[in-house]
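The complex appears here without one of its protein chains, the remainder shown in place.
Now for chain A:
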Amino acid sequence: MRDKAKEVKLWIKIVCLLCLISTSIGCMGARETDQLAFVLAIGFDKADNNQQEVTITIANTLAFSSTGGSGGQDAPSYETVSVKAPSAWETGSLFNSFNSRELAYMHTKLFVIGEETAKDGIEKYLTAISRFREARGNSSLYICKGKAKDFLMNNKPVLETSPAKQIELIENTSKIIGYFPVTTVNDILKTLKNLHSSPIAGLVGIHKTGEDEQVEKLLRETTDPLQEPYYAGVVPRTGGNKAEFIGTAVFNDDKMVGILSGSETRTMLLLQGDLTSSMYNIRDPKYDNFNIAVNLRQARKPEIRINREADGVKIEETVFLEGEFIAIESGEDYEGVEAKRQLEQTFSREVEKQARELIAKTKEENYGDIFQYDRYYRKELRTWEEWKNLNWKEIYDEAEINVICKTNIRRPGLLRQTLPILRTEKK
C-alpha cells in the first residue's frame, strides 16, 4: 500500500516536471533573431495617385555574424527597399511578400518623412509610432528635403557599417556644431500636444550635384562668416556620403511650413537653451580680410522674462556663451583683457543681430514661436482653460522680443599672446 502511494507521488512529480519543462521553453510570442529582419530606418513619402511609399533599411545580420570564409563578410551590412500602397501601414504586409523574415521594429533608430508628406501633416505618423509597441518614442525623426526614399537609398555611410550607428554618432556631432537639432518622436509630440508653439524637426537631405547653381548662389551671397546659409542637400562640398544633416524643418501644428539654415538652427538652439557648443567665426573687427574663430558653449540656461503690459507682451531673453579662441588669423593680440572684452562685445552684438533676424523671419514667414516661449508664458496664467484657449501665435507675433547675449571667451587656447613674425616687425 505504501509502495503504491510512493509510486503515485513519483508519477505526479514526473507529470509536474514535464508540464514545467513544456511551458518553460519560451512564451508563445518568442521569436529567434534569425527569424527577424531588424528595421533600422523607415521613410515615409507621398506617391502618385494617393499612394504612400514606405522605404525601409534592414540590417543584414549575416554580414555581422560571419567569421570569415565565403558569404557573410562580403555581404552588404544593410539593405534598403521600398514599397507603394494606398496606406503606409499596408506596406508592412507587402514587405513580407518578398522578404523571408518577419519585420521587427524594436531597433528602429530613425524615422524620415519626405518634405511633401510633411507639408500634408505628420500627426498620423507620430501617433501611430507612439501607439505601436515595438516602435520607440525616443527614436529620431527627421524631415527630408526631397524624398525620404532618396535619402535612405543614397545614404551610404563611409565610416560606419550600420546606418543605426551612423545616426547615433552623427547626432553626437549636433552637440559639437549645433547645425541641426536632434529631434525624437517624443520631442515633436510633446510640443505638438502640450504647447502652443511650433514644433521643429531636424532636416536631412541628399547632396545633389545638379543643384550646384543654388550652392554657387548661396556662396556668392554669403559674405559674413558668422552666417551658414546652407541646409541639407546644398552644402558646398565634394566627396563623402551623400546624406547631409543640417538645418531645421518648421511646422505650424503638424504641417511643415518652412526650413531654417545651419546658422539659423544654431541661433534657434541657443535661444531654446539647447545649444551644447558650436564653432563661431566672425570677421576681425580691425581687419576686414581676416576672421576669428571661437569655440563657444552655452554657459547656462537662458534667462527669460515675460512681462504682460498694456501695449502687449514683452519678452526679454539673456543668453550666456563662454569658450576659447580657436584661431585669430590677423595675429592681433586679442588675448589681452581690454581687447578681448571689446571683441566679446562685438561678438555679442553680432549674435543678438542674428537672433533679431531669426525672430523677424519667424514672424514674417508665419512660422510661429519656434523657441517655446509659451512654456514661460504659462507661468503668467491662472487657469487651465486660459492656457487651453490661449492664442499664442497672435501674442507671439505682436510681442516685443529682446535678446541680450553675454559672451565670455575664458581661455586663449595654448597661446597666451600672439607676437608678429620677425620680418614683419622689422618693416
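Observations on the model:
By our rule, a residue touches a chain if its C-beta (ideal position, glycine included) is under 8 Å from a C-beta of that chain, and two chains touch if they have at least 3 such contacts; residues count from 1.
One rule holds for everything that comes next: contacts and distances are computed from a predicted model.
From the set "cytochrome-c oxidase", "ABC transporter ATP-binding protein", "Spore germination protein (Amino acid permease)" or "Molybdopterin dehydrogenase", the protein name that UniProt assigns to the chain left out of the figure is "Spore germination protein (Amino acid permease)". Within the full complex, the residue among A:Thr33, A:Thr173 or A:Asn194 touching the omitted chain is A:Asn194. For the chain left out of this panel, the touching residue among A:Gly121, A:Gly137, A:Gly258 or A:Gly331 is A:Gly137. Those residues of chain A that touch the chain absent from the view are 27-29, 106, 130, 133, 136-138, 168, 186, 189-190, 193-195, 375-376, 378-384, 386-387.
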